[in-house]
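Note that this is a trimmed complex: some chains were dropped, and none of the rest were shifted.
Think of it as A, B and C in the order they're written, each chain with its own count starting at 1.
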């Protein structure tokens, strides 16, 4: 097994209204940032995981997103995976 | 390893050189680094009460209801039918000044732990808050953060936040006060102690993993801060109410199944203070191996583990034979429980890390040998002068003054705050926040308990002894206004730097005033907390003692609320009104003046007025009852009107001392009540019997508030002013 | 007598209040079911109570929806068993796809604990048979994420088939913007699944179970369930 780091982004689907984004936008305007046209609020998760290789790591993270991390009714997800420790450095 | 007597290091552990010398003499050798950290923590003001302890002895903690006075994690009183109420108040001022959300949240978490450490189920929290004026963005940020943090923790945990108070004064600008009180319920026979017993018994650490949260940071003091050390600096504590809830459920199951000998939560000074407290109470020794402590981070030293203030942790002492039962419960809740040591006969606190001994200290040195400090107390001349300065009322139309007062941040509606707190969960809240004290029923009985907090820093600034006594009287009045009998007190002493003679004078005077009022009203002080050094840039806060109080009502159906109930009821003012505009909200808001003497308080008269209201409540002759405090009669009438959605016409107010005094004086020992015509007579008879002055001042009804000749405001205008106070 | 199973997730807190309502007030059989259990103990109705299961982290109800007991609840619902999700329980039902849509942060971004008035939109359900169309119920809300969202088509489907059961209204029964505590689409406070045996609602009927606490209007919902369970038995 090798170690991987995954950066997962979860965002509301474009058509879903985003109360948090609206409140943040208004708050920014309120404190003087008039030029803010829109804000969307999402989540950013960083994961450390073990996997056989990059393809395996990507498959795992995609499944985590589908099963738990994102709600397909309202959210889209995307992620990037990078290796942090190669297989030979970690006992199986 | 021996620590050098490096002044920087001593500063970091907050010990003076003479204190260090005393330590070396008592130990008979130089302390190790870990030992120095432990002494620093245990001999600190926070754990050792080295400045305030002699004063705290002035409080009486005896009484027929008292089951547990000061000395355990919280006080406990007998409320009848086999039930005990456990309660305590605690400050989290300094952490909240740095990070208001996390600071306030962990304050709530800490006080909840004190309650369930006693075995009690937390049934309510309250919070007493002080901020600088909201016109300053920083103050608004602190206010929003603190309120958010309290809500986040209590709401998630599942305890109703039923009351508290909020005041704004300039002196709290960089130094907000966040005092959280928690109240729990328990069958008397289940009350649990933190007294460790039985050499050979296991010591287990349960709950959250230990991280580098809130450590003194002594290790980093002597090194230059660079990028690498920056990342190792102690972290602000972020609470985890979800974990705390699981910890509570698990701990209460342990107690229910009689699986623990003793239980002690980890608070200030973490594992150090908990282990020492358990051992000291049981007069035993305790030996811990920090290698067995589960950690959140790598590379933590014994020093860091002993002083970490990671939240949501509990130390329990368990007989070896009962360990499987304990494990079963923690497994159920997916919490890990580490055996980290055992109870010994040595009377010493011994800390190992695997094979090496990091600390070995007689427990009594840590507790009984705390070097007390006896600062000088001196009344500041300018303050005495200020208290003697009498300023005449401003020349402002009274109806305008009235609306200004209703819209004052210190008086206006707190609904915008308490609606963000779950104040109903657990199905006990009979009188919700927004009136006087909150009232909770005790399931399975006809009883209820009333709870509140009170304190008036401005009064205490002008006269600490009188102001502190008033805090007690006012809390009691709030309890009485619900129909409950005041039973016991917890207090939080928030003061500036006691090394300043005037601050120590304030502290001493306040404790004397509070102790005296408690004694005369027969209210034992069963728990409390001290927070000193509330200073910013050399400026101290107002002396701000806060009183938390619990009262008992035998028949909850006999409760009173502040809202006027129906048209045509007689409105009566109980008690006498004097020219008590000194330190009043009226003089602050309408004249911009803080001066004069706080209202006079006669505890005998206070007591009789309580008796009158309680007798009337029991007889069922009152429709409403509200206590008079900030803003005086005018504000009390407005609040009863707004709560009831009914106007009032008060044409018979005694105006002989001047209308400003009649409407806005903050004279003590007064209530505003309403009664049906015939019952008003019965109430007057009760008052006459007890020698309590009472006067009919008007009737409920209509859509306006009319007060004497000078104030006439529509209910709607009053509501707009009142509801907008914190906007 | 009906048997209620009250599911307890880590972080649930209205389990005891639900017990108080159905057992102490209505005298029904009630038992707690820990989330790790697989046996629903032959209950007539499952209550998924309010609280902050798993601290409401990630998304409210998301982690609880994956608990072992939820597999049983899904199966129970598929067999026609009655399930009511209250507050966090409603969120769990959405996350478990037993109900459509999602509950987002309140429009104000603030937690709100306050009285609410609900209008019964459909009295012909297993949960509302004791009410009439337009009946107003005083039932408090207490949540930070109760802002109901569904896409336009789902919403049309719900509205068109009587599956919007409760709506937030003002004291006179009008669904105004001010009476909506959280920004829910169409002032939706509670919805039903297609087969009519799963109800999710944000307000807390178990808190409106005694006059002493300010309202007993919530009891009609539990009474309706008891009644429905009896009819199932009577066949």
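The working rule: a contact is a pair of C-beta atoms (placed from the backbone, for glycine too) under 8 Å apart; a residue touches a chain by one contact, two chains touch by 3 or more.
Please read these numbers as outputs of a predicted model, since none were measured by experiment.
Chain composition of the whole assembly in this file works out to A x2, B x1, C x1.
Basically, only the chains that are shown with their structure count from here on.
Taking each chain's centre as the average of its CA atoms, subunit A and subunit C sit 31 Å apart.
The residues of subunit B never reach two or more other chains; the list is empty. Taken in their complex, subunit A has these residues touching subunit C: 15-20, 23, 43, 67-69, 71, 73-74.
If you check the complex, the residues on subunit C that touch subunit B are 10-11, 13-14, 16-17, 20-21, 24, 34, 36, 50-52, 54-57, 110-114, 140, 142, 144, 204, 206-207, 209-210, 212-214. Contact residues on subunit C toward subunit A in their complex (touch as defined above): 58-59, 62-63, 66, 94-95, 100-102, 104-109, 147, 149-151, 183.
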